[in-house]
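This is the structure I want to talk about, given as C-alpha coordinates.
Only a single protein chain was left out; the remaining protein chains are all shown in position.
Moving on, here comes subunit A:
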Amino acid sequence: MEASKTTTSVKLVLLGEAAVGKSSLVLRFVSDEFQENKEPTIGAAFLTQKCQLSNRTVKFEIWDTAGQERFASLAPMYYRNAQAAVVVYDVTKPPTFIRARHWVNELKTQGSPNIIIALVANKHDLTGEDEEGEAGPVKPDVEDETGSSIVGRKVAYSDGQKLAEDEGLLFFEASAKTGMNVRKIFLAIANKIPIENKTPNQSNRAGANETVDVGMNSSQAANCQC
(Lines give C-alpha, C1' and ligand atoms only; values in the text may rest on other atoms or scores of the structure.)
Protein backbone atom coordinates (compact mmCIF):
# COMPACT_ATOMS: atom_id res chain seq x y z
CA MET A 1 0.00 0.00 0.00
CA GLU A 2 2.83 2.30 0.87
CA ALA A 3 4.44 1.75 -2.48
CA SER A 4 1.46 3.20 -4.24
CA LYS A 5 1.86 6.57 -2.56
CA THR A 6 3.79 9.34 -4.18
CA THR A 7 6.71 10.86 -2.35
CA THR A 8 7.28 14.57 -2.15
CA SER A 9 10.73 15.79 -1.17
CA VAL A 10 10.76 18.95 0.86
CA LYS A 11 13.80 20.96 1.78
CA LEU A 12 13.31 22.34 5.26
CA VAL A 13 15.61 24.63 7.19
CA LEU A 14 15.69 25.25 10.94
CA LEU A 15 16.59 28.70 12.13
CA GLY A 16 16.75 30.38 15.50
CA GLU A 17 19.01 31.70 18.24
CA ALA A 18 21.70 29.47 19.71
CA ALA A 19 20.58 26.89 22.26
CA VAL A 20 16.86 27.23 21.69
CA GLY A 21 16.69 23.55 20.83
CA LYS A 22 16.68 23.38 17.04
CA SER A 23 18.79 20.24 16.91
CA SER A 24 16.83 18.70 19.73
CA LEU A 25 13.55 19.22 17.88
CA VAL A 26 15.03 17.52 14.84
CA LEU A 27 16.45 14.69 16.91
CA ARG A 28 13.06 14.18 18.50
CA PHE A 29 11.40 14.18 15.12
CA VAL A 30 13.92 11.95 13.39
CA SER A 31 14.86 9.48 16.12
CA ASP A 32 12.38 10.21 18.88
CA GLU A 33 15.25 10.80 21.26
CA PHE A 34 16.35 13.57 23.55
CA GLN A 35 19.90 14.39 24.66
CA GLU A 36 20.86 16.82 27.37
CA ASN A 37 24.00 18.80 26.50
CA LYS A 38 23.90 18.26 22.79
CA GLU A 39 26.99 19.66 21.07
CA PRO A 40 26.21 22.88 19.26
CA THR A 41 25.63 22.47 15.56
CA ILE A 42 28.66 23.68 13.67
CA GLY A 43 27.57 25.29 10.43
CA ALA A 44 24.73 22.97 9.57
CA ALA A 45 23.73 19.35 9.96
CA PHE A 46 21.68 17.42 7.49
CA LEU A 47 19.01 14.89 8.39
CA THR A 48 16.04 13.30 6.71
CA GLN A 49 12.72 11.98 7.88
CA LYS A 50 9.52 10.94 6.24
CA CYS A 51 5.98 11.80 7.10
CA GLN A 52 3.17 9.54 5.94
CA LEU A 53 0.07 11.39 5.02
CA SER A 54 -3.11 9.67 4.01
CA ASN A 55 -2.52 10.13 0.30
CA ARG A 56 1.23 10.57 0.00
CA THR A 57 4.61 10.54 1.68
CA VAL A 58 6.51 13.70 2.42
CA LYS A 59 10.25 13.30 2.76
CA PHE A 60 11.84 16.12 4.73
CA GLU A 61 15.41 16.98 3.91
CA ILE A 62 16.29 18.96 6.98
CA TRP A 63 19.11 21.45 7.27
CA ASP A 64 19.60 22.11 10.93
CA THR A 65 21.67 25.27 11.32
CA ALA A 66 23.99 26.87 13.85
CA GLY A 67 22.28 29.50 15.94
CA GLN A 68 25.05 31.85 16.91
CA GLU A 69 24.67 35.31 15.47
CA ARG A 70 27.87 35.19 13.47
CA PHE A 71 26.70 32.16 11.56
CA ALA A 72 23.83 34.24 10.26
CA SER A 73 25.71 35.28 7.17
CA LEU A 74 25.88 31.62 6.16
CA ALA A 75 22.12 31.29 6.43
CA PRO A 76 21.30 32.21 2.84
CA MET A 77 23.29 29.14 1.74
CA TYR A 78 21.07 27.02 3.92
CA TYR A 79 17.67 28.43 3.11
CA ARG A 80 18.34 28.69 -0.59
CA ASN A 81 15.48 26.85 -2.33
CA ALA A 82 14.01 25.74 0.98
CA GLN A 83 10.29 25.11 0.71
CA ALA A 84 9.75 25.13 4.42
CA ALA A 85 11.34 26.63 7.47
CA VAL A 86 10.96 26.09 11.18
CA VAL A 87 11.86 29.18 13.16
CA VAL A 88 12.45 28.32 16.79
CA TYR A 89 12.60 30.37 19.96
CA ASP A 90 12.89 29.53 23.61
CA VAL A 91 9.69 30.29 25.49
CA THR A 92 11.76 31.20 28.55
CA LYS A 93 14.08 33.65 26.78
CA PRO A 94 12.54 36.80 25.28
CA PRO A 95 15.60 37.78 23.22
CA THR A 96 15.28 34.54 21.29
CA PHE A 97 11.79 35.61 20.25
CA ILE A 98 13.14 38.83 18.82
CA ARG A 99 15.69 36.83 16.91
CA ALA A 100 12.90 34.61 15.62
CA ARG A 101 11.09 37.67 14.37
CA HIS A 102 14.24 38.69 12.52
CA TRP A 103 14.47 35.28 10.92
CA VAL A 104 10.86 35.45 9.82
CA ASN A 105 11.51 38.84 8.26
CA GLU A 106 14.58 37.59 6.52
CA LEU A 107 12.84 34.52 5.15
CA LYS A 108 9.94 36.62 3.95
CA THR A 109 12.20 38.98 2.05
CA GLN A 110 15.09 36.73 1.03
CA GLY A 111 13.72 33.20 1.12
CA SER A 112 11.92 31.27 -1.58
CA PRO A 113 8.56 32.74 -2.46
CA ASN A 114 5.70 30.85 -0.81
CA ILE A 115 8.02 29.32 1.74
CA ILE A 116 6.02 27.67 4.49
CA ILE A 117 7.18 28.88 7.86
CA ALA A 118 6.37 27.37 11.20
CA LEU A 119 7.09 29.36 14.33
CA VAL A 120 7.90 27.15 17.27
CA ALA A 121 8.13 28.12 20.91
CA ASN A 122 10.32 25.37 22.32
CA LYS A 123 11.09 24.30 25.89
CA HIS A 124 7.46 24.39 26.93
CA ASP A 125 8.38 21.82 29.57
CA LEU A 126 10.30 24.50 31.48
CA THR A 127 7.18 26.56 32.04
CA GLY A 128 5.78 23.90 34.29
CA GLU A 129 2.43 24.26 32.53
CA ASP A 130 0.15 21.43 31.65
CA GLU A 131 0.71 20.36 28.07
CA GLU A 132 -2.96 20.12 27.34
CA GLY A 133 -4.08 23.09 29.34
CA GLU A 134 -4.31 26.75 28.60
CA ALA A 135 -1.08 28.66 28.19
CA GLY A 136 -0.31 30.34 31.46
CA PRO A 137 0.67 33.93 32.06
CA VAL A 138 4.19 35.27 31.86
CA LYS A 139 5.87 34.44 35.16
CA PRO A 140 9.06 35.35 36.94
CA ASP A 141 11.52 32.66 37.99
CA VAL A 142 10.75 31.16 41.34
CA GLU A 143 12.38 28.76 43.68
CA ASP A 144 10.34 25.84 44.80
CA GLU A 145 10.50 24.31 48.26
CA THR A 146 13.52 22.24 47.34
CA GLY A 147 15.43 25.33 46.32
CA SER A 148 15.70 24.43 42.65
CA SER A 149 14.50 27.19 40.41
CA ILE A 150 11.57 26.94 38.08
CA VAL A 151 11.95 29.04 35.01
CA GLY A 152 8.77 30.88 34.33
CA ARG A 153 7.25 31.43 30.93
CA LYS A 154 8.71 34.62 29.54
CA VAL A 155 7.08 34.89 26.16
CA ALA A 156 3.32 34.93 26.23
CA TYR A 157 1.47 32.50 24.04
CA SER A 158 -0.37 35.44 22.55
CA ASP A 159 2.89 37.08 21.47
CA GLY A 160 3.84 34.07 19.40
CA GLN A 161 0.35 33.67 18.09
CA LYS A 162 0.17 37.31 17.13
CA LEU A 163 3.40 37.15 15.16
CA ALA A 164 2.20 34.01 13.45
CA GLU A 165 -1.11 35.62 12.53
CA ASP A 166 0.51 38.80 11.26
CA GLU A 167 2.97 36.94 9.10
CA GLY A 168 0.86 33.95 8.13
CA LEU A 169 2.91 31.32 9.93
CA LEU A 170 2.07 28.05 11.52
CA PHE A 171 2.51 28.32 15.26
CA PHE A 172 3.17 25.73 17.92
CA GLU A 173 4.40 25.64 21.44
CA ALA A 174 6.45 22.51 21.75
CA SER A 175 8.96 20.61 23.82
CA ALA A 176 11.72 18.54 22.32
CA LYS A 177 12.29 17.12 25.76
CA THR A 178 8.81 15.71 26.28
CA GLY A 179 8.02 15.39 22.61
CA MET A 180 5.02 17.67 22.94
CA ASN A 181 3.75 18.84 19.55
CA VAL A 182 6.99 17.98 17.76
CA ARG A 183 5.45 15.69 15.20
CA LYS A 184 2.50 18.00 14.82
CA ILE A 185 4.82 20.72 13.54
CA PHE A 186 6.18 18.62 10.74
CA LEU A 187 2.82 17.13 9.93
CA ALA A 188 1.28 20.54 9.63
CA ILE A 189 4.02 21.60 7.29
CA ALA A 190 3.69 18.40 5.28
CA ASN A 191 -0.01 19.05 4.89
CA LYS A 192 0.65 22.48 3.51
CA ILE A 193 3.11 21.27 0.89
CA PRO A 194 1.42 21.50 -2.49
CA ILE A 195 0.85 18.15 -4.14
CA GLU A 196 2.23 19.01 -7.57
CA ASN A 197 5.68 19.21 -6.10
CA LYS A 198 6.42 15.53 -6.39
CA THR A 199 9.44 13.46 -7.18
CA PRO A 200 9.61 9.87 -8.39
CA ASN A 201 8.43 7.36 -5.88
CA GLN A 202 11.22 6.70 -3.46
CA SER A 203 9.27 5.28 -0.63
CA ASN A 204 10.75 1.83 -1.07
CA ARG A 205 14.07 3.28 0.03
CA ALA A 206 12.71 4.25 3.38
CA GLY A 207 13.85 2.13 6.26
CA ALA A 208 11.13 1.13 8.65
CA ASN A 209 12.83 2.94 11.51
CA GLU A 210 12.79 6.13 9.52
CA THR A 211 9.08 6.28 9.21
CA VAL A 212 7.02 8.38 11.47
CA ASP A 213 4.04 6.67 12.80
CA VAL A 214 1.27 9.00 11.95
CA GLY A 215 -1.34 7.05 13.78
CA MET A 216 -2.56 10.28 15.23
CA ASN A 217 -5.21 11.72 13.01
CA SER A 218 -3.47 13.87 10.52
CA SER A 219 -6.55 15.84 9.66
CA GLN A 220 -6.58 17.25 13.12
CA ALA A 221 -2.92 18.10 12.91
CA ALA A 222 -3.50 19.78 9.64
CA ASN A 223 -6.27 21.87 11.06
CA CYS A 224 -4.47 23.26 14.00
CA GLN A 225 -3.42 26.87 13.67
CA CYS A 226 -3.65 26.93 9.93
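Keep in mind that, in the parts below, contacts are C-beta pairs under 8 Å (C-beta built on N, C-alpha and C of every residue); 3 or more make two chains touch, one makes a residue touch a chain; residues count from 1.
One rule holds for everything that comes next: contacts and distances are computed from a predicted model.
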{"item": "Name under which UniProt lists the unshown chain, selected from \"LIS motif containing protein\", \"Small ribosomal subunit protein mS29\", \"GTPase-activating protein\" or \"AP complex subunit sigma\"", "value": "\"GTPase-activating protein\""}
{"item": "Per the touch definition above, residue among A:V10, A:L25 or A:A66 touching the missing chain", "value": "A:A66"}
{"item": "Subunit A residues that touch the omitted chain in the full complex", "value": "9, 18-19, 36-46, 48, 61, 63, 66, 68, 70-74, 76-78, 93-95, 97-98, 101-102, 105-106, 109-110, 138-141, 152, 154-156, 159, 162-163"}
